[in-house]
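Worksheet: the structure to be examined is printed underneath.
Certain chains of the assembly are absent from this excerpt, and the rest are unmoved.
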Amino acid sequence: MKLDREKTAIVLIEPQNDFLTPGGTMYKYIAEQLEKRDTINHLVRLLEGARGKVKIIYVPFQAFKPGFPELKPGGPGTEGLRGIEMEMEADWGTGAWVEGTPGPEIIDPLTPQDGDIIVRGKLTLDAFHSTALNYILRANEIEHVAMAGFHTNWCVEATARSAYDLGFRVMVIKDCTATDTDREQEYAEEIIFPRIGKVITADEFLSAIS
Amino acid sequence: MKLDREKTAIVLIEPQNDFLTPGGTMYKYIAEQLEKRDTINHLVRLLEGARGKVKIIYVPFQAFKPGFPELKPGGPGTEGLRGIEMEMEADWGTGAWVEGTPGPEIIDPLTPQDGDIIVRGKLTLDAFHSTALNYILRANEIEHVAMAGFHTNWCVEATARSAYDLGFRVMVIKDCTATDTDREQEYAEEIIFPRIGKVITADEFLSAIS
């Protein structure tokens, strides 16, 4: 596989402390998979190898103010996963993605570098519903979207599904993703991703843009 | 559970021959699950019980012209599931959703009735990316979206995920959905749907609007 560098971008979803660092609200659920799959190291190698060759687009989750004044109590924004995350405990307090805590910060080994693009404002599972991701991809004439980040079957998958529907050619870099369980990871890799795109490794991606 | 009828709608995804009738392009893959789960009969009972009480919104897949002139050969629209479906064989010829074949017709037992709404134009997995579904739901001041139809883990799930991101309160009526395998059905019911909404049966839904 060869990819046209000018038409290819990596989209990195939510590489932030609340997911990836001990003490983060959701770390304990994903920790085993992160270690087993060595996801952070794969991501470090992916970004180091890809920088200067293809666009790297970070899509962090946007911080809420303490107390979540952005979401009406009992409103539809407090249902499901979002509501669960609002009640979770981090070492630094209650609730995920709270401004002023380490939770929303991007983890050190994946700090964005000059030339990387950071898309702001993500508040939905699917990045396309709350950010300029489509605009940024199209402004850069991107055709091939290579998905990475967290969680495989939630925000990565939701965004990958929409990328397919929006007319991009989709890849998922499987060893640069993780989620809470083998069942979820395997299901996404085996059932969903192959029918909306290609499932590849970081090495395969780097080889395709070399 | 009680639901405000005025704020509740059933969204029925793709109840069409290519999926649900012997000879349809994709029937043979879903047939066993349809029978085992008795999905069509559940849907018939759901619609009969709900008509006149809540809005029923059909979202059929839109027919392509023979030969798929709408999709550039080799373009991103021919990748993944769409490309696979373009090559599938029905008793009435090659390719799913072809205008002039029985494939895109809604199956007889689920024929829309007066007062039902039919949303046209669906060409993407997620109905919100290619139809007026959001507009119709909001024009009717709907808050609770009850998903049904096919396939559980593809168009139903993609549309349910987006409904969550668009600020609806989501339900999935599990016995009114089906897909190709137990693995996919169970995964969607156990892992995804409970975190974006409620997973209920047709009887539970009918009871909630009674």
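Letters A and B name the chains as they come in the text, with residue numbers starting at 1 for each one.
The definition used in the following text is that contacts are C-beta pairs under 8 Å (C-beta built on N, C-alpha and C of every residue); 3 or more make two chains touch, one makes a residue touch a chain.
Since this is a predicted model, take the numbers as computed values, not measurements.
Count of copies in the whole complex in this file: 4, from one repeated sequence with 2 chains shown in place.
The rule is short, and it goes like this: only the chains that are shown with their structure count from here on.
One simple way to say how far apart two chains are is to compare their mean CA positions; for subunit A and subunit B this gives 28 Å.
If you check the complex, the residues on subunit A that touch subunit B are 76-77, 79-81, 84, 124-126, 129-130, 143, 153, 158, 161-162, 164-170, 183-184, 187, 191-192, 195-197.
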